[in-house]
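I am attaching a structure below and will ask some questions about it afterwards.
All protein chains of the complex are present and in place, except for one that has been dropped.
So, chain A:
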Amino acid sequence: MDTSNKNYNEEWICNKCSCPVKEGPVKAIYLSGDFEVELLKCPICKNVLVPEDLAIGKMLEVEKGLEDK
C-alpha cells in the first residue's frame, strides 16, 4: 500500500482566507469524463491545493490511466 500519503492539513494555510486547508471531495474533469477525488481545499473560498508530489505522482497516474481507457 502506498505510504506516501502525507498529512498536509497542518502545513498549509489558504493565502486568501488565512484558514487551514482540509481534505474534502473535489470534482475533477479530464478528457471527456469527470470524477471525484479527495484533495486539500479551503473550506471558505474552496480553492484547491495540489502539492507538487501529488501532481507528479497520483494525479499523473490518474491521467495516464484515463488516457489508456
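Quick note on the criterion: a contact is a pair of C-beta atoms (placed from the backbone, for glycine too) under 8 Å apart; a residue touches a chain by one contact, two chains touch by 3 or more; residues count from 1.
Keep this in mind: contacts and distances are computed from a predicted model.
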Response to the item:
Should one name the undisplayed chain from "Cupredoxin domain-containing protein", "phosphoenolpyruvate--glycerone phosphotransferase", "Methyltransferase domain-containing protein" or "Redoxin" using UniProt, the answer is "Methyltransferase domain-containing protein"
Practice prompt. Go through chain A and note every residue touching the omitted chain.
Written response: 1-2, 4, 33-38, 57-58, 61-62, 65-66, 68-69
